[in-house]
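Below: the structure, in structure tokens.
The other protein chains are all here in position, but one chain of the complex has been omitted.
Then we have chain A:
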């Protein structure tokens, strides 16, 4: 059965009716679109839910940016929209914190974890390793529906009396444990915890699937070192999630116990609301250790799929092999390992033993080495390329830029003596929005533009894509770059207003500027939404392989089949990066082309031979005039 999803034919072109697989067995609307177990459909469900959550998160951010820009002004519209939370046209301070909290939670978990990994792991893992579906399609479906329920609960928390959770996305107790401490620690917080528990279940179900599919279901010839870097990114991301999310789950459960059943895991010696609480012996710092044991790997859970996607997109569109494929895998492995032993850098000033601070400083700064290798390898991939500026490529380039800009400020914060003064200021806000927010979102958008034809069988509009890129790139820098300076002046994050401090009045104008830039950025996303949703129905029909790419997914028919390939799953004969290989007819050789068909471009390397090339003999190898070729291709530099 052709489960071409939002079936273009059915809607429009009655003349095209070419699917052989029609009518094997019938799927109901429910099993096809709702409780689908097809990885492609689930990917689209994740993506569209992620986009909707992203739009909600963005609107929340505009609301609190307005407060920061015009703290003294009344906006009657706010009261119309928000009711009691915008009484008199002014944002309520407690609600401000709720907005910040839900914005952070949605963006970090719902958009950049589920929306990114959920979409592209689901879409690309079976496609790119050559499998008919995930190892367990049923668990895959559950994974989406847990995610969906988590989203619904999170959004519903806006409609409870005390408002949504408010203690920040990091929900440090005791603030989050004591409903007396703020309205946002009431019912809204309970809903946050329930939502996150479901979210974690979703992540684990997905992750187990991704790992087992990659390890067990690769097609013939797809060795680990022939996998595209996207798959490496997804694999390590899933492993990271599997090892770290359960720790957050434990933290959340203990917090639920402290909140509802009178335990004292995180509580001790508290006097609040005029009474001394009976809890004793707990430690609020324990929560932070548990949280950041997930939290730091989490930021790499967010960035690694984006880096994988970028590797793929940059290589394809530079028409060059990714530079240093093995080093890219190595740096992924290095980042993954190190990301588990750096969490303490979020806790330098909690009163943690200073010796631990030294250890975490060491591991934190070392993690910058594999990150730097990645950056340099991207630049080397661009060098002497034949760069095709597709929207996907432009967003991938944006990722590289943001990854550099945000990465270098990590070196400031990773140094505890410097972090003493920068912790919890706008400098941190700038750092993580640039390196995580912008860079991962750009990676995600690169993925959307690149694989849209695969997902929907139609093309997005390139020119709208360009404009979307420019506006987003510029406004993101305008928003986040100046925040470094505020942070260096000691301006704290999570402040409702800065009017109480004489020393901050000088930043008022800048705050306005940032808000305007943020609004520009938000409006620019309308271009994307239009481009995305309209072209699902109206876009130009996609060709089989629009970007002349080597990977397996482009060998599947444009129409979606449950099972991906109508016949046998193709075998793989080479790595995925044979772009612009000398001697080849075209500037790309898909992974499915056997070496016997490319005699003129084969090199001894392709046969696993690394010695003296003149010694190499093989029936599919045509000796080339090595010295001439080397001279001709020698880098101009050196």
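Heads up, the rule we're going with is that contacts are C-beta pairs under 8 Å (C-beta built on N, C-alpha and C of every residue); 3 or more make two chains touch, one makes a residue touch a chain; residues count from 1.
Definition applied: contacts and distances are computed from a predicted model.
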Record-based protein name (UniProt) of the chain missing from this complex, from "2-oxoisovalerate dehydrogenase", "Tryptophan synthase beta chain", "Cytochrome c oxidase subunit 2" or "Electron transfer flavoprotein alpha subunit": "Cytochrome c oxidase subunit 2"
Option touching the unshown chain, where A:138, A:159 or A:376 are the choices: A:376
Sole residue of A:139, A:160, A:175 or A:239 that reaches the chain not shown, by the stated touch rule: A:175
Touching residue (missing chain; options A:160, A:250 or A:327): A:327
Hidden-chain contact residue, picked from the options A:262, A:543, A:566 or A:582: A:582
